[in-house]
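What follows is a structure written as structure tokens; I'll ask about it next.
Take a look at chain A:
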Amino acid sequence: MVPLNFYLILSAIIFAIGVVGVLIRRNLIVVLMSIELMLNAVNLTFIAFARHLGSMAGQVAVFFVMAVAAAEAVIGLAIIISVFRQTRTLDPQNMQLLKW
Partner candidate 1 sequence: MNAATIIFLILATLLVISSLMVVFLRRVVHCAMALVVALLLIAILFITLQAPMVGILQVMVYAGAIMVLFLFVIMFLNPTALEQPSTARWGLAVILSVLLGAFLVPLLSQYEPGENPVSSTELFGSPDVLAKSLFGEFVLPFEIASVLLLVAIIGAVVLAKREHGSDGAA
Partner candidate 2 sequence: MVLNLAGVLGWVERKGSALIQDRIGANRASVFGFAGMGLVNTLIADPLKFLTKEDFIPAAGDKLLHTLAPCMALFPALVTFAVIPFGDVLILGDRVINLQVANLNIGILYVFAMGSLGVYGIVIGAWASNNKFSLLGGVRGSAQMISYEVAMGLSVMGVLMVYATLDLQEIARDQGMLIRELLPARLDFLQPVIGWLPAWGVFLQPLAFLLFFTAAVAETKRIPFDLPEGESELVAGYHVEYSGGKFLMFFAGEFAEVVTAAGLVTTLFFGGWQVPYLMRDGFHFPWGSIWLLPHLAVVVLQVAAFTMKVLFFCWLQILLRWSVPRFRYDQVMRLGWKMMLPLALLNVAVTAVIIVAAQ
């Protein structure tokens, strides 16, 4: 059986890659995709722990995280569509409306 640490390290790497994506990409859709990547890294951690501790709570938690991620992706994309209609761009740098 693969030791737990391997899975945790893998999740940490994926999470860090997701953070890089959120910070450096200037396209809102790719930012949203990086957030999904981070959520999946967390899911992986949950499942790994669920298996190693023999508890189903981890898998149930992943179930709910998936539902919440679906809801968040839907709302996020709807927001992106409305913002695009207003500003015709997907670059978050151009949407700093609080600063004139």
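To be clear about the criterion, contacts are C-beta pairs under 8 Å (C-beta built on N, C-alpha and C of every residue); 3 or more make two chains touch, one makes a residue touch a chain; residues count from 1.
Picked so that all candidates are chains of the complex that A comes from, given by their letters.
None of these values were measured; they are calculated from a predicted model.
By the touch definition at the top, chain A has one partner among 1 or 2 in this complex. Which number?
1
Taking the complex as given, what residues does chain A use to touch candidate 1?
Its residues touching candidate 1 are 1-2, 4-21, 23-27, 29-30, 32-34, 36-37, 40, 43-44, 47-48, 50-54, 56-57, 59-60, 62-64, 66-75, 77-82, 84-86, 89-91, 93.
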